[in-house]
Each structure stands twice: as C-alpha cells, then as structure tokens.
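Here the complex is missing one protein chain, while the rest keep their positions.
Chains here go by letter, A and B, matching the order in which they are written, and residues are numbered from 1 within each.
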Amino acid sequence: MEEGEIIIGLEIHCQLNTKSKLFCGCSTDFRDNEPNTHTCPDCLGLPGSMPRLNKQAVMYALKVAKALNCTIREDSEFSRKNYFYPDLNKGFQITQHDKPLAEWGKLLIDGDNGEKEIRITRIHIEEDPGRSVHMGTTDRGKYTLVDYNRAGIPLIEIVTEPDLRSPKEARKFLNKLRATLEYLNVFDSEKEGSLRVDANISHRGFARVEVKNISSYKGVEKALTFEITRQRNLLRRGQTVARETRHFVEARGVTTSSRSKEEENDYRYFPDPDLPPIRVASWVDGILLPELPDARRERFISQYGISPEHSKTLTGGLKLAEFYESVAMEDPGLAATWTADYLLGELNYRDFSIDAMPAELFKELLTLVKNSAITDKSAVEILRIILDAVKEGKNPERPQEIVTRLGLAKTSGDQITIAIQEVIAEQKAAVEDYHAGKMPALNFLVGQVMKKCRGRADPGNLNSLLKEILDKKA
Amino acid sequence: MVTTDDVRKIANLADIGLDDEEISEFAKQCSGILEYFAVLDTLDQDKPLVHERYNILREDEVLPSLSQEESLQNAGLKEKGYFKAPRVM
Partner (left out) sequence: MKKLSFHPDDSVNAFITTIPEVSYGDGPLSGVTVAVKDNISTRGIETTCASKILKGYIPPFDAHVVTLLKDAGAAIVGKTNMDEFGMGSSTENSAYGPTLNPLDHSRVPGGSSGGSAAAVAAGLVDCAIGSDTGGSIRCPASFCGIVGLKPTYGRVSRYGLIAYANSLEQVGPLARDVSTLSRLYSVMAGYDPRDGTSVDRPYSHTLSADIKGLRIGVPDDFFGEGVNTKVAETVRKAVETLESLGARAEPCSLPSMKYALSACYVISTSEASSNLARFDGIRFGPATDTPKSWHDAFSEQRKAGFGKEVRRRIMLGTFSLAAGYYGRYYQKAQTARQMVRDDFDRLFKNYDVIASPTMPDIAFKIGEMKDPLQMYLSDVLTVPANLAGVPALSVPCGRVEGMPVGLQLIGRRFEDERLIDTAYAFEQEAV
C-alpha cells in the first residue's frame, strides 16, 4: 500500500519573558525557587480573584505576529477553556479561542527541496497552568503534588498549517522560529520548559495523530521519526492508524498511546466575562522590529564577506550572532571560520552555550592565529584549555598566558631551518629516496622535522620549505 | 427532552456527583427548564454583543506575592510546600 506523503503541522507554546505574569503581578522568575512562593489570590484562583491583562505580554505577542507576517485581528477576545486537572486551579484556562490575536502569517525555511514558506494559521495568548508532580507507585499510594508558581506565566501559542513534509523540516522550522523569537527578545530559549511542542502527523489520506509533550528541538525530530515509522509499519501490515493523541517519552524516544480524557472533552469555550476585548491592530505600525535572522544573515554576507554557510550558522541564535560581531572586527573571515567551525564544536561537546566563551579571550586567540604566532593545532589546544577551566568553574587564563606557560610559540624560521638541517644529516636514506623521486620520503622527512620541533611548525609551510632546501642540495 | 443518560454525561463533564434518584429528578427538571429556555431558539439572527470597553491593560510590574505559608493557608492537605491532590489516573 502506497503510504503517500507525510503531512506535519506543529503547535508551539513559548513562554514570554515578561517580568510579571499574564494576569497578575507575581514575578515570572520562579525557577529554582521553593514551590508556591510566586503566587497570589489571582494566579492561585482563589474565590473572588480577578485577572488583569499584562500589556507587555500583548506587545510581545504583537511583535511575534508582525515578525511572522500575520494579520492582527481588529477585535481579539479571551476565552475560557473549561476542563479539570489538578494544575489548572480555576478549573479553566484563560486562552483565546475564536478571536485570536493574529492569523495567517508565514515563516521561510530551508525545506527539503529548497526554500519554502510555512504558513502560520494563528498566534494567540494564553496562560500556563501550574505544575503537577506525580508521586507514589501503587494505586492506593499514588497522589499528586501541585506547585502553582508557573500558573499564569504568559504563553503564546503558534499554530502552523500542515505544510511540513518531514521531521527534518520540522526541526528546521523550530530552529528558525526559536532564533526569531530570540532576536525579538521576547523569549529566553535557555529557560527549561520555555518552549513546548505538540505535533500533528499523518500520511496523506490516513488518520492524523497528535503527539504531545515534546519539550526539546531534538525531541521533535526523534518523536516525528518514530511516529512516521510506527504509522508506516501499521499501514504496511494493512492495519489502520487510529486517530488519537499520543505522548512522546523523550527518554525512550517513543510515542505511547495516551488515555487522556482530552478527546472526549468538550471545552465549552465562552468569552471570559472579566476581560474586555482588545483592539490592538493599529498598534502594529508603531512596533519596530529588530533585525531578524534572515536580514542578519544577508548583512553578515555583505558586510563581513563571509560565506552563506558560515552566515547561516552564525545567525542561528541571537547570542551567537552577537558574539560573532563582537570578535569579527580584525578579520571577519578568520573569526567566522574559528567561531563556526571550531568553537561551536567545542561548545557542543561540553554542552555549553556561547556564554561560556569570554569574547575578549577569543579575540586574543584570533589575533595570535592571525599573526601566525601559533599553529592552528595549538589554537585548538588553547581553546580547549579555556573551556575546560570554565567547566571546572575556574577563571580561564588568557591565551597569551597559556602560550607562554606551555611554550606554544610557533617555532621561528631559524629554528626550523636548523631542525631541517639536522634531519637531512640524520636521515640520509630518506633524502636519497626523495632525490630518487619517491614522494612518500618527503612526508617522512616532514614528520621527522615536526618531531624535532615538537609539533610547533606549520606542516604546510614545512613541506614547501623542506622541498626547497632539498632541491637546492640536489 | 433530557434523558438520564444526558444527565450522566453532563454530570461527568462537570465533575458533579449525583446519586441515582437525583439523576432522574434532574432529568425531569432540566428538561422542563431547558424547554422553557427554548424561547431563545425563536431568535433568528445572531446579534453580537456590543462591547463598549476594550484594551483594559496593566503595566508589566512585579507586585509582592503571598508567602508560601499564606498560599497554603487554606489547603486541606500539603506536603513539602506543595498542595496535595488525589492521583490523576
């Protein structure tokens, strides 16, 4: 049976980094704090409490809507989504149902077959519920602990049309979206749980499955890949794919059937009577968007003369882009290579963000490389030493200090010549082989010189230098 | 006409416990009342509610929260600073 093409749509929830919550003045900076210490009658949902809409949350949502080319509704309303769950303290979530803030936008990504527009169906504002911790193991011993610090944190929900055609495209979309949100400065991607994804996935002509609980970018690709395989296997065996909601279990990389009540649930949406509607379409004109990833990408290419590949990598995150610009002055090309091709790798290996690398130290390192004071190999070594120090919580040394301490200064021309002379004198057989036309002998001799220089000579230069000297003697 | 089955389903949706006697009683009463409300069905057009007030917004400033103790003050059961609730599944 022909499975047909894959159809994926995403629903992304992002926490907006306002100072206070969406409907009350409690601080949003609750992580690492004791439970139930960032609550008030309003976000606790005590009887008699009332919501008050945070203007900044609306501004941030409008920024996102504008950056994603959406149309802002003239009249937007908040609705109540009614259902029961321990972390939903009012017994309803204040969200937006039939009159969301914005609709019909788009985001350009590098699709599987070239540049592609992913349509955004809608963007709306809603509150985050609290957090449940499930305790106990036996049926009689199980219970739930609830912390409402997170209750009322502002979220935007971004829903895409089912325009994505592969897990890879989904990952690319999310990366682009994340970068855009970072650039807009409305979102902190490093905060745990700040971005959550639900995905809808089907094979054309067959039932759609919803996968919930995906909380990392890598997770999305994994979850979707697993799900596609699962569905494909069912279809190949002639079985039906059930239209259902499944949960992604990150640790095992699988989706499991979720017996949640949500499908049978009728949320009985109606407009929240305590929140008057918002009319903010006219505010969009006054919103100044910062330079967004695509524009920055173009600018890096034209301003710094770097390759499109490097530019794409370096504009992939706001902090990374800013880091690059702070170290690019002297030699943008060199800075691009060393940031994109070397530094990022070392950071990823240590699970670090760009914050771990002090820009000043990196600049110094680049200067040393540019002036040929050290070899590339030494530079990498220095990089690792700095990052390892950071990992151990120590103050990293300056690159020059490391060079001095470990004697990494590149061997000067004279010392190389001396080393070459010594090797030629010592390795008579190899020299003869070289003169006889056996090229591998040259490599051997280069190796011997490197050994004498303890690796502090540039192999490239050395090759030609040795050749020169040998040819003279011929 | 509201059946006892309807009453059960709605009671389930609203998380309201009813005993069997109440289920039949409510079925009868709700039928009668909802039938009375049916006069609303004679309204043919949908007139949207006119809103006179909009954009009631507050500045993004942090105000003091309750202490953990105050927050948990009325909780029937608590544990280590959390509210304690029955198991979900």
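Methods note: contacts are C-beta pairs under 8 Å (C-beta built on N, C-alpha and C of every residue); 3 or more make two chains touch, one makes a residue touch a chain.
Since the structure is predicted, the reported quantities are computational estimates derived from the model, not experimental observations.
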Which of A:Val146, A:Val280 or A:Ala321 contacts the chain that the document leaves out: A:Val146
Contacting the left-out chain in the complete assembly, out of A:Leu44, A:Leu181, A:Leu320 or A:Ala441: A:Leu44
Absent-chain interface as seen on chain B, which is shown: 2, 6-7, 10-19, 22, 26, 29-30, 32-34, 36-37, 39-41, 43, 45-50, 53, 56, 58, 66, 70, 73-77, 83-89
On chain A, residues whose C-beta touches the chain left out of the figure: 41, 44-53, 80, 82, 84-86, 89-92, 139-142, 144, 146, 261, 266, 268, 270, 273-276
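Just so it is clear, only the chains that are shown with their structure count from here on.
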CA centroid of chain A to CA centroid of chain B, Å: 40
Of chain B, residues touching chain A in the complex: 13, 15, 51, 53-68, 71-72, 79-89
For the chain A and chain B complex, residues of the former touching the latter: 18-20, 24-27, 34-41, 44, 52-58, 75, 84-86, 132-134, 136, 139, 142-148, 259, 265-266, 268, 275-280
